[in-house]
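Removed from the display is one protein chain of the complex; every other protein chain stays in position.
Up next is subunit A:
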Amino acid sequence: MLVWILFLLCQVGAPALAQDLCQRDAPNGYKVRISLKTALGEDAYEWNQSEMFFFQATMAFAMRRHFQMETYNVDNIILCVQTSRVSFWFVVTSPDNTTMLIPKADVEKAVRMSRHRINNAFLLSDRTLEFLGIYPTLAAPVNPDTPPWLIVFGVVIGAVCAGIIALLVSSLLQKRRKEKGMTEDGQDEEDMQVKGVENGINLDGTYNRGFTDDDRFTKL
């Protein structure tokens, strides 16, 4: 009978005890803030008791994953001080002794380890599912071997140098061709001038060799 009364008291007292363990600014508790509308906009789901249960399950999973030996259960995650912001406090009790709270540091380690999984479970991110006091670890920067700008620079400078060399070479060749052409032209011009001055009349225009007096050279 006494045992039965004690059992009844425990059932009534347990939540009361749980209330004592979990309260605002609890020394071993964390405040969680969720911003559904910011994250999902129109696709935001409603935050209700089922979601709270899901959160408890996720936290239990995180604790199990971190400690690996102890079997945490949904009951070990106690939630309180819910607001319509959606924010609430939670504490984690040890599976062996429900009155003993897991220290803050251990909870933090567990959350950090599974942060990515917790975020994805709720379709949220580090910014929209906040554990106040646990700062998200920053992503390690991706450092490529060669900075990308150096590659683009190499391409541009290579193209420009190739262009400069091509232009210089072409102007050199042009000059050489002109010089060669000048010496040949010089002879042609002399011949034209000699044949052009006939009877003292300076003939303008090109000399038409079709009407040359070839007979001059083929004297029989």
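Worth a mention:
Basically, a residue touches a chain if its C-beta (ideal position, glycine included) is under 8 Å from a C-beta of that chain, and two chains touch if they have at least 3 such contacts; residues count from 1.
Here is the rule we go by: contacts and distances are computed from a predicted model.
Missing chain, UniProt protein name: "Transporter", from among "Vacuolar protein sorting-associated protein 29", "Adaptor related protein complex 3 subunit sigma 2", "Transporter" or "Protein OSCP1 isoform X3".
Touch with the chain omitted from the figure is made, among A:Leu21, A:Leu36 or A:Met59, by A:Leu36.
Listed by residue number, the positions of subunit A touching the unshown chain are 33, 35-38, 83-87, 138, 140-141, 148-153, 156-157, 160-161, 163-164, 167-168, 171, 175.
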